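Here the complex is missing one protein chain, while the rest keep their positions.
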Amino acid sequence: MNLDNVIDGIKTWARVNSPWAIHFNSGSCNGCDIEILATLTPRYDLERFGIKLQGSPRHADILICTGPVTRQARERLIRIYEQMPEPKFVVAVGACALSGGTFRGCYNIMGGINEVIPVDAYIPGCPPRPEAIIDGVVKLLTSIQSPAPVENAPARVEETA
Amino acid sequence: MRLGSMWRDALSALVREPATQQYPFERLQAPEHLRSKLHWDLTNCTGCGLCAKDCPSDAIDVIVLDKKARKFVFRYHVDRCTFCSQCVMSCPKKCLEMANDEWELASLTPDDFLVYYGNEEDVETVLAAAASNGADASSTDTE
Amino acid sequence: MSAIAALLIFPGGVFLLLVGMIYEWIDRKLVARFQNRMGPRWFQPLADTIKLLAKEEVVPDGVDARLFFTLPVIALAGAMTAALYVPLVGFEASYSFSGDLIVTVYMLSLLTLGTGLAGANTLNRFSLIGATRTLTQLFSYEAPFLLALLGPAIVADSWQIGEITDYAGDHVWLLVTQPIGFLVALIGLMGKLELPPFDAPEAETEIVAGALTEYSGRGLALFHLGKGVELVIGLTLVAAFYLGGVTHPLIFVAKTLALLSILAGLQALMTRLRIDQTVGLWWRYGALLVLAQFLALIVWEGVM
Partner (left out) sequence: MPTTPTQENDVFRIPIGPQHPALKEPGHFEFTVDGEVVTAATLRLGYVHRGIEKGTEGRNWIQSLYLLERVCGICSHVHATAYCLGVEKLAGVEAPPRAQAIRVLVAELERIHSHMLWLGVAAHEAGFDMLFMYSWRDRETVMNLLEGITGNRVNYSANQLGGVKCDIDGEQADDIRVGLDFLEGRIKHYLDVVSQDTMFLRRTRGIGVMTREDCERMGIVGPTARASGVELDLRVHAPYAAYPEHPVNLVTATAGDLEARFIVRVNELFESIRLIREILDDLPEGDLSVRVPRRIPAGETISRVEAPRGELFYYIKSNRSDMADRVKVRTPTLPNMASVLEIAVGHQLADIPMILTGIDPCFSCNDRMVAINDPSRGEQAWTWEQLRQYGIEYYR
């Protein structure tokens, strides 16, 4: 029993300290994408936390998504999500990825990542500063480390007409 | 023609401190003009809804409970806001202001992104109405 | 009994894997520092490995599942076996026989071969190209590495790693007498390990992750570990042959680390070569130079 706990502990430790990410642009304006890229560069250097940007969904633990999910990108987004091995987490970055942002109401968008795949962390901003992205990722990692008292299935924010 | 023309950078980087900032362990002061979370001040608001009208991403609902008694609730969708400050420019009464240091808004649930400003009892009225009537309880009044 | 211990714990097995990870960390950290960044924390490779081991392993459609699972194991096992014949961190090799140099070098190739086959085994187009490139690179860089190790073997007049290192320890550093061989060995090692600028086989911006694009979880972890092990063995061989043989363990480790920092520097400063340039570079210049040095050595030996 105890051994199991220890092993679980080690697994969680490794998971928290080695989050490899893949980035997908589902129709964003690039603003968020360049800020994500900026987090890897010397000033912010996410490698400090063991985060590496991977090219192949098979190697990734975290899917970092931007954009309001255009109809064409939807299939791809789902496919990439499915290609990722368990356990996997999704981070939505930017106002568009959260709710459609300025593009709300445009005819060709789904209006947010969580309309298509489940999201684990939300980072608002247009775009969020690189520090804010780090903040969001750290919040996600902290929650993996010590799962909060289950607030599962986050209730939808109600829509107003 | 040279090989490895950046060797000087590489060597000096070895002896110098890395350019990396230690966020989140050390938090630097954000620039003075940074646009982050929006704040609303009831005092002068007339409930005219101009802010909501010009918001490009539908992030503001001005809920008018009672125009005469100036009972307004200001509902702000952080997840939709593009931090463009147009609402601040549009408000004729200067009720709106964007903080410059509240940019750590990330959250694990979208619930946190619905922010209500207003008198406590008014907000409660709105929340109660929303809870009892489902999604469409609070109609946005823009005029 | 001691054989099993040698294979599983020291100097093979766990110990070797740990050393491999430490070297990988040093490499990454140095590159990061060259780029004026902080770089990863010291336990990063360990965390990466454990995480990968604990992850789901997706078997893509259309692959030979048996091959898919065994290739990483074979690759790692090859690298580990090679470790038995080299004087790791300055300790006597666990095993030794005449001709073990050749066996070691071929055991090391197993990793590359395994990677290539693993890529060819999947249907992913990036993997296929990666595999082709990996194998192309294998053929063009295995040879120089071997040739570069052959130089010391010729002067020492032996194919046994132990004897060559003894010879190297008793004479002037071979770095001085065979500079070209040293350079080629170093570059060959980078080519073998697919380190930048010779990373065309896994060029991220062209073909995602090359041959290993479809690997996740355990398979990927094993390949990574294999790389780390190969790095250690390669550095050990080059240091032992060219930098004055096996001396005090601490001094020896310092030498391998010095080599590692040179590698890191080269990685940072160079632009990736296209695969045709990679191959061309070797066949046009490398091969000729080494062969010239070879001839010189043989003539020299004859004169003596």
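Order of writing sets the chain letters: A, B and C. Residues in each chain are counted from 1.
The rule is short, and it goes like this: a residue touches a chain if its C-beta (ideal position, glycine included) is under 8 Å from a C-beta of that chain, and two chains touch if they have at least 3 such contacts.
Note that the structure is a prediction, hence the values are computed from the model and not measured.
Counted over the whole complex, the shown chains touched by the missing one are A, B, C.
Only one of A:33, A:120 or A:135 touches the chain withheld from this view, namely A:33. Only one residue in the set A:46, A:62, A:92 or A:109 touches the chain that does not appear here, and it is A:109. Chain A meets the missing chain through residues 22-35, 37-38, 41-43, 53, 55, 57, 67-68, 70-73, 76, 80, 101-103, 105-109, 126-127, 129. In the full complex, chain C contacts the hidden chain through residues 34-37, 62, 120, 123, 125-126, 128-129, 131-132, 196-197, 199-200, 203-208, 268-277.
Interface with the hidden chain, as seen from chain B, comprises residues 1-6, 9-10, 19, 31-35, 53-57, 82-86, 89-90, 98, 100.
As a convention for this text, only the chains that are shown with their structure count from here on.
Compared on C-beta pairs in contact, A-C and B-C come out with A-C as the pair having more.
Taking each chain's centre as the mean of its C-alpha atoms, chain A lies 35 Å from chain C. In whole angstrom, the spacing between the mean C-alpha positions of chain B and chain C is 53. Shown for chain C are the residues that touch two or more other chains, namely 32, 35-39. Annotation for chain A: residues touching 2 or more other chains are 42, 45, 48.
Listed in rising order, the residues of chain C touching chain A in the complex are 28, 32, 35-41, 43-44, 46-52, 54-58, 126, 204, 208-209, 212-217, 220.
On the chain A side of its complex with chain B, the touching residues are 42-45, 48, 95, 98-105, 114, 120-126, 128-129, 131-136, 138-140, 143, 148, 151, 154-161. Partner chain C is touched in their complex by these residues of chain B: 3-7, 9-10, 13-14, 16, 18-20.
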